[in-house]
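Only a single protein chain was left out; the remaining protein chains are all shown in position.
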Amino acid sequence: MKKVLIANRGEIALRIIRAAKELGIKTVVAHSTADEKSLPVLLADEAICIGPPPSGQSYLNIPNLLSAAIVTGADAIHPGYGFLAENATFAEMCRDHGITFIGPTPENMRALGDKATARKVAREAGVPTVPGTDELASVEEARRAAHEIGYPVILKASAGGGGRGMRLVHTEEELERAVQQAQEEARAAFGNPAVYLEKYIEEPKHIEIQVLGDGENVIHLWERDCSIQRRHQKLLEEAPSTLPWETRKAIAEAAARLARHVGYVSAGTLEFLVDKEGNFYFIEMNTRIQVEHPVTEMITGVDLVQAQFRIAMGERLWIQQEEVEVRGHAIEVRINAEDPEKGFRPSIGKVETLLFPGGPGIRVDSHLYAGYQIPPHYDSLIAKIIAWAPTREEAIRRMERALSETVIEGPGLKTTIPFHQKVLQNAFFRRGAVYTNFVARRMEM
Amino acid sequence: MKKVLIANRGEIALRIIRAAKELGIKTVVAHSTADEKSLPVLLADEAICIGPPPSGQSYLNIPNLLSAAIVTGADAIHPGYGFLAENATFAEMCRDHGITFIGPTPENMRALGDKATARKVAREAGVPTVPGTDELASVEEARRAAHEIGYPVILKASAGGGGRGMRLVHTEEELERAVQQAQEEARAAFGNPAVYLEKYIEEPKHIEIQVLGDGENVIHLWERDCSIQRRHQKLLEEAPSTLPWETRKAIAEAAARLARHVGYVSAGTLEFLVDKEGNFYFIEMNTRIQVEHPVTEMITGVDLVQAQFRIAMGERLWIQQEEVEVRGHAIEVRINAEDPEKGFRPSIGKVETLLFPGGPGIRVDSHLYAGYQIPPHYDSLIAKIIAWAPTREEAIRRMERALSETVIEGPGLKTTIPFHQKVLQNAFFRRGAVYTNFVARRMEM
Amino acid sequence: MTPKELKQILQALVEHGVSELTLETPDYKLTVRRGGEVQVVAVPQGLPTPASPPAPLPSPGPTGSAPVPPSPPAEAPQPEATQAEDSCAGCVEIRAPIVGTFYRAPAPDAPPYVEEGDRVEKGQVLCIIEAMKLMNEIESEVSGIVKKILVKNGEPVEYGQPLFLIQPL
Partner (left out) sequence: MTPKELKQILQALVEHGVSELTLETPDYKLTVRRGGEVQVVAVPQGLPTPASPPAPLPSPGPTGSAPVPPSPPAEAPQPEATQAEDSCAGCVEIRAPIVGTFYRAPAPDAPPYVEEGDRVEKGQVLCIIEAMKLMNEIESEVSGIVKKILVKNGEPVEYGQPLFLIQPL
């Protein structure tokens, strides 16, 4: 591999440039016209404009991206996260054009891409999933299933996500009406009234396992706790979790088993819900690098993006499971250009004054520079700050220290820093009592 | 300990603020009028002006510093490095005023403060020193000693340092004339003609051992290789060294033994020369935190400045020697406001554009901000960039990547970044063939 | 008014994006007009220059360091014929709507679609951009004279890159 085309933007484009540079691979950043003056464009060896600001015409424009790789002589494409990262067709087209897609195989993606298939694969691999049904044919079927699973149960839209078409049902009396409502909502939202039913996990932790595979060997790099979410958006992640050792080990091994079952290639993440008793349920797999990958890098010392490159170049896994050593604790906060006091409303603008934290145990991943105009077309993540320390308590204090010295200012620009400061001070958070509805319940946001 | 007065400036003042914040200790920065708008002044809880720009009247002004601690209610003083850090009288005066001096005891400093006493202590502790004499009474005595030690030998001024009064002698024929010349130079430079004689170590590595002591227990945190120097100024440091394991262990244990012998308290560094055969010779001890302490923090995960605080608060050492675990490799470059193309001439000015590197394995310790005017009164260190990676080779490539994305610009402002880039590319450096005259010999600078 | 006061006033104009100002007082009358395309960067706080500049462009190659097209306004999603500002007053710029390889002729041995100085009609094919083995014909959006062909045959082009300058008739 001589030259990689980066089919992404923002901090992850920069992250990929850094990995490639350290491996001696040349970089080409494919960018929209809105990102012409972005830091990745500046720091890459080359840059090529692939379309106008709307991502449908640029970062999702497969012909322009492939053409850009071809005309710049790139022999590989790194998709980052989001955009085309989990698009099996794109991965396949790369392969057809003799371009290495840095990520899993199209077959991996298809085996794990949609939730229903992934659940089936999990069951084959002996990994527990949330007990539930397929699409419900009738209220009667729902009643039988709910009885078997045990209340409370939750109804979900087959086509959907993001909370729409969802209904929590506590008793059999509520069920019929709830099914009807969920179907109506699902039809309105997704044009498809199909719903299914699942066991409702109360106050679960969102735990995800990082894996690395070379197609034969798969290792896990332990878990991340991503329970601090708001409307299914992760805001703060940490590793390791505060779960007991046995639970952590059981989940991690289950995840590696599942990934091994599909002959997984590259970096991937398996997401689980964990209830108060330590029961865990596989939900889905993300077949790509994740925003929160740095916390795993901080505690294991393994460079996950470099690992993606090396695996894509055909290298066999160079670390065995026993060699993965966890040291200390790491926390990442996602700094978004959003106003947490106004419902996390996006707050774009120009960054005029910028000061990032430094010193021991602090890592910053950000594409900001003083004078940068945040474009309104893309997501609002502008910086990730990661703090490492020997213990969780010290990592929290270090993160507080780091945020206290961070300055990201510009006219009208708001960030989620004050929100994170509140989370870090929260007594429940400090003792590790986090779960996916923490922000709603403990932060009242 | 509730509040610490920081009797220093620049990056180390910031480093101390960070450690104190993470420990919940309030900070007061004592500053000269020239540092009124410095980042440490901004980030501390309080600031107090203790004198005009010349350090003799501010950072070395003991009455003003003690008075500043008293009137601000600080119960401790951290001296940083340089200035009053190794001044036993100052440490004693702090004690007399009921203020905790964060560092070794005055007795520690006196036992190790000057080279001659430190050599004596080393011999008592069974730690080898460079074979040599005391002040020479006659040329005849020099002849006898040189014969015994074996040529080449080096003559040095008793009162001096920095190369003046030094003479390298290869054969007995050259000796008499060399003694006379050295005495004359020493008289001219230091007003004292006394010289002594030492074995000349060819192409030695400068290896220093980090220790932590609580007065009873002393542990070492392995070594740093500081061989990349120019005119005795360290420019780039790394840990671990490329020495064989047995040599590393022998030096580290000798250092810990010496520090234990004097009941050492706080963080300290023992400096050694190591010849090509792996023989090592103790030279001196620095009874303070060092500029290059971050490389040790990166590979061991131990926060050395926090450790100084905790020991000063009376805590017994909380890590045993067996628990000190080294992971990976770390390199620090000192970015000075100097022009390496013009004999490292200081280059002051205003920092207008500033972009520090980020991403995995990169740490930045710097008091710069965009708009900061570098004052002409103090030393030229403006930033330290530290790169960590699993191996030395990867750490070098990571540092190259980090420097390639660093921007420190202003009218007329030059930095040592281009120099470091050359060192990192040097084939001898890359294979670890470094020694104290590397810069002169391999870089021709 | 002292030179210092004038300086302060001018400074204020710059800071507040003022393009024109007239001020009459009993003591003086001041008129200031600042340039149309004025881009004032008081502090060089734009894109920083890294310690080692990006490697020089392997020519031919479309990159940020190649002749940069004046950035289209962020709101205009489609590259279009625009007023060319530089070499040809009144000319219309034809830009690449896709990424690919620029060919002046339909086949290696065929004559080019157009030459500099040719008269073209709106809708006439000017060149081909090959993208993923598909030949995309690029048509002129105006009738006029081809004043300049900005890209060499066989060179890669990026999205929005100017290809032709055409003087409308």
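Of note:
A, B and C are the chain letters, set down in written order, and residue numbers restart from 1 in every chain.
By our rule, a contact is a pair of C-beta atoms (placed from the backbone, for glycine too) under 8 Å apart; a residue touches a chain by one contact, two chains touch by 3 or more.
Because the structure is a prediction, the values reported are computed rather than measured.
Across B:48, B:243 or B:262, the residue that sits in touch with the chain not pictured is B:48. Within the complete assembly, residues 26, 28, 33-34, 36-37, 41-54, 57-58, 63-68, 70-73, 97, 352, 369-371, 375, 377 of subunit B touch the chain that is not shown.
We adopt the following convention: only the chains that are shown with their structure count from here on.
Farthest from subunit A in terms of Cα centroid separation is B.
Separating the centre of subunit A from that of subunit C, both taken as means of CA atoms, is a distance of 38 Å. Taking each chain's centre as the mean of its C-alpha atoms, subunit A lies 43 Å from subunit B.
Taking each chain's centre as the average of its CA atoms, subunit B and subunit C sit 54 Å apart. Multi-chain contact residues of subunit C (touching two or more other chains) are listed as 45, 48, 50. Counting partner chains per residue, subunit A shows two or more touched chains at residues 43, 369-370.
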